[in-house]
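Below: one structure, written as structure tokens.
The complex is shown incomplete by one protein chain, all other protein chains being positioned as in the whole.
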Amino acid sequence: MKIVVCIKQVPATNEAKIDPETKRIIREGIKAIINPFDNYALEEGIQLRDKLGGEVIAICMGPRKAEDSLREAIALGIDRGILLNDKAFAGSDTWATSYVLAKAIKKIGNVGLVICGKQAIDGDTAQVGPGIAAHLDWLQATYVMAIESISDSSIRVKRMHEDGYDICEMRFPAVITVVKDINIPRVPSLRGRLISRKCEIPTWKPDDIGANISKIGLEGSPTRVVKTQSPPPRHNNTKKIQGSAAECATALLKELRIRNLI
Amino acid sequence: MIQHILNRMYHIEVLPPKQDSETLEDNLEKFQNRYLRILENGYCACITDNTMGLLSFQGTELIEELSLPVISEQLIIHLNTFHRKDDLDNILRVCKLKRIKYLLIITGDGSERIPKLRPLDINNTDTESVTSVELLKYINWKYPDTFVLGVAFNPYEPEEHEFEKLKRKIKAGAAFIITQPLIGRNRFIDRLLKKHPEIPVIVEAWMSKKLHLLSEAVGYEIPQNTAYDPISNLKILHRLYPQCGFYLSLLGFKNQFELIRDTWI
Partner (left out) sequence: MITASDVEREKYQNIWVVAELLAGKIQPVTFELIGAARELADTRKSDVWVVVLGLDIGESPETLFAYGADIALLADKAGLSGFVDELEAKIMEHLITKYKPEIVICGATTRGRSLIPRVAVKTYSGLTADCTGLSIDSENGDLLQTRPAFGGNIIATIRCSNHRPQMATVRPRVMKLPEPDFSRRGKVIKEKTIVRDIEKIKKILDIFHSTETSINLADAQIIISGGRGIKGSKGFKLLKNFAERLGGAAVGASRAAVDSGWIPYAHQVGQTGQTVQSKVYIACGISGQIQHLVGMQSCDLIIAIDKNPNTPMMQIADISVVGDLFEIIPELNKKIISL
């Protein structure tokens, strides 16, 4: 059984320091990490491979530096990694990105299950997982918090919803996106790291996956970011509320109500 | 542990290479050299566990992969609560196998990447999260009479809170204490020594000239150019705390290693 895990390399925003003057996060020198949700996808892929046999492959579309993330995945126990890297891929929005990943999955061939993390912490859209399923016209299950059972032909998953959960069954091939409740990701071992440093990671380009050039990169993306700006600066005045507990509570709730927060 | 103090054995901290190191092979060689040098000079090596939540390699896997010698009296391994259950059990198994005797049990620093023990992983139903106290209990339950377990004492945390925590740690089986870095006399340490004369205390001496790096630890801002002589501070601490052992953090292996030969008189 072939399992593919899609990963993304993102900036580690929570390691940022705060500029004391602007009170905003300093972004220089922030290192790149595997998108945290993808660690759960990798862990699940490794556990499923150990249970069912077969192969688990990690793929990543990104700059050359993203190869480090694929090596880290191999250090964890992934069988092999493939980097999708080319100038033509740059600037892709989620439509184009999921198209490229879908083409790569088709190229790998005979894939039964694709596992993605719920969302990436830089874009936060959560669109790529279902997007891949749509491009491939495969079944999908998102917000998967547990895999109840799995065989060579089907999978039964528990999907999280705001108001509870449901259990559904899908025949392969299928795409699932996972949430943090699903497992506890392992950390790489020293031996794994040493092995991964020597591994060969192939790079695939548009021709390798038969991608239609008009559907990738900036040109292939239906959405375009036209402007970015910083959020308004933090004010300097603290509004003070004092008095009896009841008075404080009333005043506070009033503040929340006039801001349409409750 | 009391023998370490009587024999004037310094405890020297050696940090494992970080997992994302680009020059891993070089870092491993440097680690190995430092470790061996500490042993050769009769000191005790102290290997940390993901300090500040920065994912690094474990002491036990470094010892195995690099085939490092283990001398029971000359090694302390730090162990914190940020591990998967299977990794924790494996670390303890290897420690027992390799006859590693001293473990420093701390709650530790996490990060989003590093997994945390859950209460049910260590058969604990009393608390909502796992602290060093619960980990101590688990280790003593699973490996009775195998290890000598130490704990941390932080004189920069609220006094009553910290002494109360220490009481629980001792009840759970703590056999020695290592403090946070001391700069000169510290009245909480004085109180600690008076309250618990039966437990060996090892005070930490900050061996880096950059005192301002301690600002976060001590809870107040130390100006960047504050003059500080680590060797002087160490000698002062020896005078003030003759009954204590010494833990040297950020020791300069190039320039300071030879200097500490003569400081413990």
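First chain written, first letter: the chains are A and B, and each begins at residue 1.
In the analysis below, a contact is a pair of C-beta atoms (placed from the backbone, for glycine too) under 8 Å apart; a residue touches a chain by one contact, two chains touch by 3 or more.
Computed from a prediction, not measured in an experiment: that's the story for all the values here.
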Selected residue (touches chain absent from view) among B:Thr131, B:Asn186 or B:Asn233: B:Thr131
Take the complete complex as the reference. Which residues in subunit B touch the chain that isn't displayed? 52-53, 107, 109-112, 116, 118, 127-131, 133-134, 158, 161, 165, 216, 219
For the chain that got dropped from the picture, name the residues of subunit A it touches. 11, 13-18, 23-25, 27, 93-95, 98-99, 121-131, 133-135, 139-143, 156, 159-171, 180, 214-215, 219-231, 234-235, 238-243, 245-246, 248-253, 255-256, 259-262
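The rule is simple: only the chains that are shown with their structure count from here on.
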Just curious, how far off is subunit B from subunit A if you go by their C-alpha centres, in Å? 36
Subunit B-facing residues of subunit A, complex: 14, 31, 33, 36, 39, 68, 72, 184-191, 193-194, 197
Could you please specify the touching residues of subunit B with respect to subunit A in the complex? 19-20, 24, 55, 57-58, 61-62, 65, 84, 87, 112-115
